[in-house]
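One structure, as structure tokens, below. Some questions next.
Shown here: the complex without one of its protein chains, the others still in place.
The block that comes next holds chain A.
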Amino acid sequence: MALTGLDIFKQLPKTNCKDCGSPTCLAFAMAMANGKASLDMCPHATEAAKENLGAATAPPVRTVKVGVGEQEIVMGDETVLFRHDKTFYHPTAIAIQIPDTLSGAELDAKIEKVNGLVMDRVGQKIAIDMVAIVNASGDAATFKAAVEAVAAKANFALLLAADVAGLEAAVPAVAAKKPLLHAATAENWEKVVALAKANNCPVVVKGNGLDDTAALVEKVAAQYKELVIDFGNTQQAKTLAEMVNARRLAIKKKFRPFGYPMLACTIATDAKEEIVEAATYVAKYASIVCMKVDEKPLLLPLMAWRMNIYTDPQKPMTVESKNVYEIGAVGPDSPVYVCTNFALTYFAVEGEVVASKIPGYIVAVDTDGASVLTAWAAGKFVAEPIAEFVKNIGIMDKVNHNTIVIPGYVAIISGKLKEKSGYEVVVGPQEAAGIPAFAKARYPHLMK
């Protein structure tokens, strides 16, 4: 069980010296309880406190890393069962399988395709995270050749799935890339774990259900702790139940054998069914989902789902408010749209300004990431702050007109805004989706 702030406070020196960066010892204790601070930030903590708190505040799910440099993936380190209790921290890595039965030009083409699984949406780059080379041939030399070929060209971290012979052949050559080895099982774990340890790579422990896997992890963890758990997915509902149980036990009972990141392989054979299957594992605690599908239009929805689930519910996504956004080849005639800096609001407007095919400026008023109506209700998106913001950002110096377009939902502020700012205030459509029609009607001469 995680300690409360008060439990931690009792062990602190109570000097209120602020050396830790918190205003008081109690505030520091609360920050520690929330996982926002660690005891080593307090220079005055006693040895006894370090001993007591060190064990009790150890993270319930161990942090395990795969890959190196820009390809590195951080897994684990989660603290809650529901995202609304705090947040989920490390987004599920998506691993795409490449069978080692491909070779030569076929293999090159596949690597190129997988490397290309990078897309942009709402201003962010989203991509798969891992390439899983699978020893489908059953032959160690073939596997080694495929692994080396993929390692030389792939832009993502590696997952190597093979039996002992395959792993022993392939791992040493690519150990510098810190691949994840799949898998240590009841039959082979001593050899696979020894190989992982010798090459300093994380390893997947694959059991068969909860009890079996816990027993296996216990044996392995006595020797090596860079682990990822795989319950051996044979049935979606079963894997869901196992992952939920494992994560609950790790967080609520500090049950150490399940205190590691988890991996799930999809079992559906139809590509679209595979994507919806993966949605469950992304929502329910998998650190890696290993899949076969490699088509962008199918992976895009899964990546969006991952992005959404791992959004911090305490911090709305925002866009930078310091800049004026220029959409398309803007000129002094271009319209000026005003919206808030809530990322979803901004990108909805941006998307529609693009779609209108009329270049325009967007000013994202800093509302601390609140949407138009939320910010309006909170008094952050009303006449004075908007007038001031638009003035300070200097957008009106870039255009030869005096007009700003505001969202239709805040039409009520238009009079006062005009009065305060001296600008001509035009009430735009309520929904961003209406912008193309609005712009075409109002600025036909600016159509590209």
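Here, a residue touches a chain if its C-beta (ideal position, glycine included) is under 8 Å from a C-beta of that chain, and two chains touch if they have at least 3 such contacts; residues count from 1.
Convention: contacts and distances are computed from a predicted model.
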Looking at UniProt, which of "Na+/H+ antiporter subunit E", "Cytochrome d ubiquinol oxidase subunit II", "Acetyl-CoA decarbonylase/synthase delta subunit" or "CoA transferase subunit A" names the chain we cannot see? "Acetyl-CoA decarbonylase/synthase delta subunit"
Return the single residue from A:Pro301, A:Gly328 or A:Pro429 that touches the missing chain. A:Pro301
Check the options A:Ala145, A:Ala194, A:Ala279 or A:Val399 and report the residue that touches the missing chain. A:Ala279
Identified contact with the non-displayed chain, of A:Gln236, A:Ser414 or A:Gln430: A:Gln236
Consider the whole complex, including the chain that is not shown, and state which of A:Pro313, A:Gly331, A:Gly379 or A:Gly422 touches that chain. A:Pro313
Missing-partner contacts on chain A, residue numbers: 82-84, 119-122, 209-211, 214, 235-238, 240-242, 244-245, 248-249, 252-253, 255, 258, 268, 272-273, 275-277, 279-280, 283-284, 295-298, 300-302, 304-305, 307-309, 311, 313, 344, 348, 351, 433
